[in-house]
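All protein chains of the complex are present and in place, except for one that has been dropped.
Entry: chain A
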């Protein structure tokens, strides 16, 4: 009975507190003026608890004290008279106390309260009771320090007492002996005893030590004081007089009579330094005043596109982490059987590639306990760290453009037929790299010059080598005279340019050519002053032609369209690098133009008397009649290697050593109209077709590219350039690939001369 009561008291203590609060509220309503006082008393209660060192009551007792305090307080508020338990009981709270004491099952309307009641009634069901009680005990213990209290009899420590519920003892004393439980009185007896005992209201049961404690008079007094909200000790005066230690009026004499130090009157050195620094900063403009703040526009375009504002925010923007998939049924620790893969399925997973294999294979565990630790924990955390480490710090703006739309609209290759595509014929016979080829005007023959020192003439249709001339030196360049009446071939080898009689044509033509290729020795010496030192015309009987001995190595020969004049280029010749020769008069002239840079080649205009000189960087266009510079074409290339003129004469293509091909429209500008970067290696030569809209470039990478290059007669329309075909077939040797390419004059065929000593004919 006794135990039950105490338990109930303790168990309901939180409830009581609540009630207490309620009471406080009531009190507020009733006696608002008491509020301050009450707060104070609460404080003092707490402090008293701390101060109360002499009190040897246990924590529970303290708790009880507090309850008692509350009771007393309540009684005090209610009656404001002497402490009387009976009066107290009239109150709502006291009613509740009565309930617990008297074991009367009066319903208080509070459900929780009722349940507590029930629990109290049921003595057997002590488990929950006690656990509640222990909870409340703990709650109290947490708030109070108990270091200065007397060690309890029981030494089991702060363990739930329910552990000893079924034992005979309640714990162990300090010497390790069991403390046996006291015999319990039945409730009726204890009630009767409590009724008889006048001091019963002072007794409380210490469950922990299993003993009844009787509070002394002093202790009750303290409790009563606490309940009243007063300091627990009578000798403590909460309203002591305030002593103001500070004096407000100045004292007549200062504390120190020392004179004022000098530094108080001297301007501060450090301050002046600081000021100076500011001044300098202002002068330098580091600090600015009167700078109008950039005002936020008052009105903004609410529905405008926010792309510009996004650009303005130059800082790192928040990149939300991708959301992971929510777990499904199969990820349960105990999924239903249909999620569990069968053995065959597991075997089939083994056969799959790693990336196709399912990441998660459902497994069943009978209980939560049997789930093993996650095997990938370390790996995944590592990967997560790597992800964070390698996460791009800049958000890339992806442009969502279909790459197909960026391509220029070009006509299809099929519509641009015919163009050379397939190699059907090869011209074999040279023993060294074929350096240069030239086609005869009708397209029946081609001539080729090679590093093996021979010049050959081939029949185009059959691949037959018709004639061979042994020049003796590697042949750099061959050029067929464009005039059909003069079947003469010019070949440059070393310092010589040889004019060869090809032997074609009928007898009259042969006769004329034979006469033309006769040099009387005086003509060379007859020449004007220094020209003899540059070029001398010599008869070469062995080859049956004329040998023009230059003073430097000749790399390029080009005929004028009439077939009487031809120009030769000696890159090492400096100011006399380009020489113009006249076949009919056996005369040579220096060109009357100043050369800028190393000349590469010189070409005659196909229709007009215009002369193109290409140096390594620029192309200069001269008018031969007026003898002046017409145009200068800036290639922007590192080193020009070759040049070709469109048969209409207004467009020029230039190949460079860096693999770039420039198309100049001379009417348009002096800058390239189009730059085609196609070859990975040097472009060795470029060529235009005479009648078809085709041009080609050949390179040391062993390929030749064929382009469609349509020039419109309408000046408003830009030339149309379409890449058509890459012609493979030549084998690179010694790093050289295709050395020369020439179009057939009448067919859409391309001849390519390779360093592999063959000439190939690509047909449409």
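Convention: a contact is a pair of C-beta atoms (placed from the backbone, for glycine too) under 8 Å apart; a residue touches a chain by one contact, two chains touch by 3 or more; residues count from 1.
The definition used in the following text is that contacts and distances are computed from a predicted model.
Participant: UniProt name of the unshown chain, from "RBR-type E3 ubiquitin transferase", "Ribosome biogenesis protein WDR12 homolog", "DDB1- and CUL4-associated factor 13" or "UBC-like protein"?
Facilitator: Listed in its UniProt record, the absent chain's protein name reads "Ribosome biogenesis protein WDR12 homolog".
Participant: Which of these touches the unseen chain: A:185, A:444, A:553 or A:609?
Facilitator: Hidden-chain contact among the options goes to A:444.
Participant: Quick one: which of A:462, A:518 or A:584 touches the chain that's been left out?
Facilitator: A:462
Participant: Could you tell me which of A:193, A:340 or A:425 touches the chain that is not displayed?
Facilitator: Among A:193, A:340 or A:425, only A:425 touches the chain that is not shown.
Participant: Have a look at A:539, A:718 or A:747 and name the one touching the chain we're not showing.
Facilitator: From the options A:539, A:718 or A:747, the contact with the absent chain belongs to A:747.
Participant: Could you please point out the chain A residues that touch the chain left off the display?
Facilitator: 418, 422, 424-425, 442-444, 461-464, 506, 746-747, 749, 763-764
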